[in-house]
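My questions will all concern the structure given below.
For this depiction, one protein chain was excluded, whereas all remaining protein chains were kept in their positions.
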Amino acid sequence: MISSSPSILSPSRSDALLRATLRGCAAVAGLILVFIFLFLLSAAWPVLREAGPWRFVTDAAWHPAEGLYQLLPMVAGTLYCAAGALLLAVPLGVLSAVFLRFYAPRPLAVVYRRLVELLAGIPSVVYGFWGLVVLVPLIAAWQAPGTSLLAGVWVLALMILPTVALTADAALGAVPRDTLRAAAALGLGRWSTVWRIALPAARAGVLAGVVLAAGRALGETMAVLMVTGNVVAVPDSVFAPLRTLAANIALEMAYAMDLHRAALFVSGLVLAGLVAGLMLLAARLSGESAHASA
Amino acid sequence: MPARNYLSRDTAAAALVWSAAVVVAALFVWLTGDIVWRGAAYLTWDFLTAAPQDAGRAGGIGPILVSTLLLLAVCLAVALPLGLGTALLLAEFTVEDTAFARAVRRSLDILAGIPSIVFGLFGYVFFVQVLGLGFSILAGGLTLACMVLPLLIRACEAGLRAVPHEYRQACAALGLSRGAALRRVLLPAAVPGLLAGAVLGVGRALAETAALIYTSGYVDRLPSSLLDSGRALSIHIFDLSMNVPGGDRLAYGAALVLMLLLLIINATSAWLSRRWSQGRIVSV
Partner (left out) sequence: MSGLESVISLNRSALEADAAARADEESPPFIETRGLSLAYHGTPVLRDISLPLRRGRITALVGPSGAGKSSFLNCINRLTDLAGGARLSGAIRVGDCDVLDPRTDLIALRRRVGMIFQKPNPFPLSIWNNLAFPLREHGLRDKAELAARIERSLRDVGLWSEVHARLRTPAQALSGGQQQRLCIARALALQPEALLLDEPCSALDPIASGVVEDLIVSLRERYTLLVVTHNLAQARRIADYTALFWLRDGVGVLVEYGATAALFAAPRQAITTAYLNGLRG
């Protein structure tokens, strides 16, 4: 009696060699993530051992040079920025996808889709630069200092909008035509078709896109750093400046020493853990949507 | 419910959808229009080739373009073989390696979402310090390679999976080795997908800033070797706008160049994957 096992599948020696090489490649690729967490952890270890994990949420403030490691204001800044950006980008992005699939005349849809793809291709540093030279002065004219939560939300929203729009577009495109034809045959209006039939059917895919966008918003560094003022404080209004976790790392790595440096790696770990969880969620959701559309 | 209600609701919804589309388009035009309008003046041969002067307030971006290209070259030289090998294993050998493949795939899913600043931290510890590469194009390129790897693998795998299963059956039935089947039938059929993935990876690497600050560094001179520090175009834009008072004007020029490069790259990728999905490429 036999069953499929690797040993019998690659009878030729060149195949065995090929397979070993490919396995090596895959092992390296798979191990990068492990390496990242290992090295972050080892670099963060000194401060975790010295101060323990709780000081990062109980200390009076973030003054790493004086041994104070309060991360919460920056966690709050990160979450505010990301949440605000999602609040703007999700409705705009989903409506854009609905526009593409159900409202735009064909030639316009082609142009519009290209435009959203272009928007997705613009690098974050260009978004940040534009925010800095165009948006911030505009907001400052209204309410100083201009570098603010509002500017961060605005720039981030623009950055993640294409992600939301393109994944929602793909999810809506995967809704079976027969379902839509059936809705039309029932005499449903266009909006009822979209709202009651198409969007619920595409829910998992749209949601996966939103989660993906959330991950991007949480982890974005440069664009946010350039427009939010980087003051370590929980913002009390949309015009107040703030600092995100990612920006904190980029700003302070240049001169951080010893425990301060280790503390930055802790914030890197927090960030990576947060986003890794979101990515797993997105992978599961898109797996579900693939099932649903299959 | 009277029919008029339906109608007015449909009209309101249409207005909402159209206005969302207009807002997005307007924002896009605003942003790109601004960059193009104010950057166009710098799109000259001199600007593209000259060295930056006075911290970038004058001169051009020649050495920065060279550094950027070197970074991309290192990134691709590492990520392409690694990505292709992994994708081949995931797409062609999963029957035998199910558990291993699943673990690798899960790991790559997470890796795809890791923020670039975290890659920067990792690159700083691992490549710059542990491997002793220092702030160098090599360290930066390797960090970028880690970053684009998931993207590359996903695209390569999609390309391979799009190859009809009949070819694999035919190859096996003819008693061909896996290597021969891959080399002669599967890879040629998957090439456009692989290329599209590679181009996409280049685009991501080109747009990257945060992963490079602490790996390839800031030095804006022409690098003399891969172990020299070199400044990427995106970092140049960041530095000019944040750290150099009066650097805005030339930052516009650099931003326009970067956007044009990405435009070309993304268009190439889209063109490649379109050709691939239409199956027009048949190697004779």
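For reference, chains read A and B in written order, and residue numbers begin at 1 within each chain.
Quick note on the criterion: contacts are C-beta pairs under 8 Å (C-beta built on N, C-alpha and C of every residue); 3 or more make two chains touch, one makes a residue touch a chain.
On a predicted model such as this, the values are computed, not experimentally measured, just so you know.
Colleague: Among the options B:95, B:130 or B:227, which residue touches the chain absent from this view?
Modeller: Within the whole complex, the residue contacting the unshown chain is B:95.
Colleague: Which of B:132, B:175 or B:245 touches the chain that is not shown?
Modeller: The missing chain is touched by B:175.
Colleague: Which of these touches the unseen chain: B:13, B:156, B:189 or B:272?
Modeller: B:189
Colleague: Footprint of the hidden chain on chain B, which residues?
Modeller: Touching the missing chain: residues 94-96, 98, 164, 166-170, 172-177, 180, 184-185, 188-189, 282-284.
Basically, only the chains that are shown with their structure count from here on.
Colleague: Based only on mean CA positions, could you tell me how far chain A sits from chain B in angstrom?
Modeller: Chain centres of chain A and chain B, defined by C-alpha means, are spaced 16 Å apart.
Colleague: Where on chain A is chain B touching in the complex?
Modeller: Chain A reaches chain B through residues 4-6, 9-10, 12, 14-15, 18-19, 21-36, 39-40, 42-43, 91-92, 95-96, 98-99, 102-104, 112, 115-119, 121-130, 132-134, 158, 161, 165, 189-192, 194-195, 212, 215-216, 218-222, 225-226, 246, 249-250, 253-254, 264-265, 268, 271-272, 275-276, 278-280, 282-283.
Colleague: Where on chain B does chain A make contact in their complex?
Modeller: Residues in contact with chain A: 6-7, 9-10, 13-14, 16-18, 20-21, 23-25, 27-28, 30-32, 34-35, 81-86, 88-90, 93, 95-97, 100-101, 103-104, 106-122, 124-126, 130, 146, 149, 153, 177-179, 182, 203, 206-210, 213-214, 234-235, 237-238, 241-242, 248, 251, 255, 258-259, 262-263, 265-266, 270.
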